[in-house]
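The structure is given below, and queries will be raised subsequently.
In this view, the complex is presented without one of its protein chains, the others remaining in place.
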Amino acid sequence: MEAPPVAVMPVTGGTINMMEYLLQGSVLDQALESLLHRLRGLCDNMEPETFTDHELVYLLKGQQGNPFILRARRSLSHPTSPWHLRYLGQPEVGDKSRHALVRNCVDVAASHSLPEFLNEMGFRMDHEFVANGHIFRKGAMKVVVSKLSRILVPGNTENTERLSLSCLVELSLLAPAGQDTASEEMRSFAEQLKPLVHLEKIDPSKQRH
Amino acid sequence: MSLMRSELHFSNVSFCSVCQVPVAEGKSVQHTVDVLHKKLEQMGSVKQGSFCVDCETYHATNVSGQPSKLLYVMHNSETPRSCMALYEGGPCIVADANFDVLMVKLKSHFQNAKGHKVECRGSRYRYCDFLIKVGTVTMSSSARGISVEVEYCPCVVPGDCWNLMKEFMQSFLGPSVPELPSVFATKPEGLFAQAEIVDTMTQYLELFNKLRKSQIPGSNVR
């Protein structure tokens, strides 16, 4: 294991200013099979991939302003793989003609001591859920079709209950800021999924009740 | 989203021991480092590039009243894609380099103590299956001390090879060899738990904190 020369190594690593482009929609369970069938045909030829994830949403409350939200995910089907910690920024306002929701995004892979560590940092778990479903890829785009279930007893991922009788469909893409051709590509892909599912730009901040 | 591919170094790290080497009386840090290099080369060690360990300190801004615990974020050139975050004596995580970006996002909650940045840079030497790293510890651009890290790469359990390691360290550090690093002694599984990258970083952190507290010995600064 030869270390690279120290001089060329940045002290802080990571990719700054990655943006998530997102379109969302939902499909009823009855129509799920035909959607999956369509996606299998449209997306890159790969082994069908399924997942079962446990997501915990953490809040860090400051003295003022909105709480800082972090999402920690772990795979229930691959218990040894790292945890996935995700920060999502506020959706960008401005350009109304843009076809997808755009927000800042930081993805971090972390070791299994993550929950304990977040607690020490002052984060508190707000809610948790289990998501299971299918992943498809088309170039840089990712399509996730997932069923969401609420956890009845905190921490017990065995004991869950479906949130609704429909599936969440998300089409997303990660790109450095300012690559607006990405949203165009996403829109044309979303067109091809109609009328099975209508993928739209949904602002989560306007969904609060 | 379950699709993460990452290069985290969780385990499978061999046993490392980090210790401080006192600067020789009336000599500069650089001189002491040169003496160590010469000794290693005489033994037949081969120089293999350089290394760097750094440490940033953060403190929480939103806790009013009591002093908050310090959060340390460290990097090691041996695991260039990883980032280690730890609380002294508390929990720690190994994350990928994006954790640094996350800390930037968190800057309204965690403030970087700029003056507290510590760096340790130096040369790597290989002798048989041993990896020896002699580093100069600098804080705000002044050399504060010398670190020596010895890694016995084939062995993953500290309890197995501590005596062997001690014998090796005596061969170039002289009889004043340190005791078994406390990070291993305090593990609940005892000395026979597998070593982790975090154990190495904890040792560096302890060394940095010790050097930070010590007075700058005026004559020894380069």
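Labels A and B are assigned to the chains in the order they are written; within every chain, residues are numbered from 1.
What we mean here is this: a residue touches a chain if its C-beta (ideal position, glycine included) is under 8 Å from a C-beta of that chain, and two chains touch if they have at least 3 such contacts.
By definition in this document, contacts and distances are computed from a predicted model.
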Its UniProt record identifies the chain omitted here, from "Leucine carboxyl methyltransferase 1", "AAA+ ATPase domain-containing protein", "Mediator complex subunit 27" or "AIMP2 thioredoxin-like domain-containing protein", as "Mediator complex subunit 27"
Shown chains contacted by the missing chain are B
Sole touch to the unshown chain from B:24, B:104 or B:128: residue B:128
Chain B residues touching the chain left out here are 12-14, 127-130, 152-157, 160-161, 163-164, 167-168, 171, 192, 194
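Operating definition for what follows: only the chains that are shown with their structure count from here on.
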So, in the complex, the side of chain A touching chain B is made of residues 1-6, 9, 11-16, 49, 51, 53, 60-63, 65, 68, 73, 75, 77-78, 81-82, 84-85, 87, 89, 104, 106-114, 116-117, 119-122, 135, 142, 144
Per the touch rule above, chain B residues touching chain A in the complex are 1-4, 6, 8, 10, 48-52, 54, 60, 62-64, 69, 71, 75, 77-78, 80-81, 83, 85, 87, 90-102, 104-106, 108-110, 121, 124
